[in-house]
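Okay, here's the structure, questions in a sec.
Every protein chain but one is kept in place in this view of the complex.
And then chain A:
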Amino acid sequence: MRINKEVRTCVKVPSNGVVQSLIFYPVLSTAHIILKKLVHLTSANCPRRRPPFAFKTRPAFLFRVMLISRLCRVGFRVAKELSRGGYAYMSRSRYKQRHCSHYQWSTLELLPETRAFQGSIFQKHHGFSTLASDGASAGAMKRKERKISVTFVSKDGEEIPIQVPIGMSMLEAAHENVIELEGACEGSLAFSTCHVRVMDMEYYNKLEDPVDEENDMLDLAFGLTETSRLGCQIVASPELDGICLAIPAASRNFAVDGADWESDKGRNTRGNQTLVIYFYGIIFYIIHHFLFVFVFFY
């Protein structure tokens, strides 16, 4: 923890731009190498050649190694956070590797742990404030009574926990969090494209019975199951806290993203972003190991 504190104080994290962190990391490493050289030159007691294992017992060396690896992980998380934008929660859930099918998982349990994890690196979120939709984490605990936790499970099995304000339909919530749930009729009960499967029978029974019009639309849904409902008809209420909704196989990747079309930035889909993050991760680890070797042999 002592080391962590030092990291927090000495690392001034930029508040935006993966590019900045990419520049920052090599600068720090270079600074570290220069520092090491200075220490080496000024310590008269240390002969040029030393048995290699002696390195490992030196606290200063240990500190430098841990600094590098901590910075690597920091940089990795930075890249992940920033390239995801609003998908902050996905990284946490993936890290945790829990499954909705256990029906015991709850995002509320997750929140303190993720916050502690974040706290171990940074003092506050502000250094890394991503886009607005991430805002829920710190305030979620306080605003629990006005929002509930819902987890969407995509066709690939990916779990996406989100916070939904009470009174909002699941379709709207999905679109606000850029989850790929199609809503062709915009919630007017003319289609069944927002069809979701409630994964837990207990939660399904808590929902009000579907009206005739919803049943008529469910008739036409693809992959209909016993616990299927239309996403536009499930409205968030306190007793639905922790509900898991699975998006069936054929209704994915089609949600229209208004911003995407207006600016045509070609925003990556979730799958592509995962790969981009892996790409960054690989680069950081290569640099990490390269510098480790470099430090070790000099």
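We take it that a contact is a pair of C-beta atoms (placed from the backbone, for glycine too) under 8 Å apart; a residue touches a chain by one contact, two chains touch by 3 or more; residues count from 1.
Basically, contacts and distances are computed from a predicted model.
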item: Listed names "40S ribosomal protein S8", "WD40 repeat stress protein/actin interacting protein", "NADPH:adrenodoxin oxidoreductase, mitochondrial" or "Dolichyl-phosphate-mannose--protein mannosyltransferase", matching UniProt entry of the absent chain; value: "NADPH:adrenodoxin oxidoreductase, mitochondrial"
item: Sole contact to the chain not displayed, among A:I33, A:M168 or A:L224; value: A:L224
item: Contacting the left-out chain in the complete assembly, out of A:I33, A:I166, A:A184 or A:L207; value: A:A184
item: Missing-chain contacts mapped onto chain A; value: 182, 184-186, 188-193, 212-213, 215-217, 219-220, 222, 224, 250-251, 253-254, 256, 258, 260-261, 264, 266, 268-269, 271-272, 274-276, 278-279, 282
